[in-house]
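A protein chain is absent from this complex, but the other protein chains hold their places.
Coming up: subunit A.
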Amino acid sequence: MAAHTDHSHDFHQTGDIPKAQTKVIWKTFFILVGLTAIEFLFAFTMDASTLRNAIFIILTIFKAFYIVAEFMHLKHEVKALIWSILIPLALVIWLMVALIAEGSYYFDSIVNYFN
């Protein structure tokens, strides 16, 4: 051991490894599984409608929150980092509103053209 002092202390520290803290991780896992199960419940018991789509999107945002906040640990970062990630994503909402409206307009103009 003395001949390898450079490395030996790196590999002989198994004694003081603290116990795993996994309660929050498994809790988050069960929340994600639960939300997915609820999504399937709605998919099979409810007919397709705007309301059902809204429910799906809200549940998806909840799932995204738990993945980003707990698994990616963003909730526990400093505020400046949280906002530098979240604020630019507002652009996505803009793009979504603009392009979906564009698609609906295109559809309407095609339908009216042929009628």
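Operating definition for what follows: contacts are C-beta pairs under 8 Å (C-beta built on N, C-alpha and C of every residue); 3 or more make two chains touch, one makes a residue touch a chain; residues count from 1.
Quick note on the criterion: contacts and distances are computed from a predicted model.
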Q) Which of the following names does UniProt give to the chain that is not shown: "STAS domain-containing protein", "Acetolactate synthase", "Cytochrome c oxidase subunit 3" or "Putative solute:sodium symporter small subunit"? A) "Cytochrome c oxidase subunit 3"
Q.
Across the whole complex, list the residues on subunit A that are touched by the chain not included here.
A. 6-7, 10-11, 13, 17-18, 20-22, 25-26, 28-29, 32-33, 36, 39-40, 43-44, 47-48, 53, 56-57, 59-60, 63-64, 67-68, 70-72, 77-78, 80-81, 84-85, 88-89, 91-92, 95-96, 99-100, 102-104, 106-107, 110
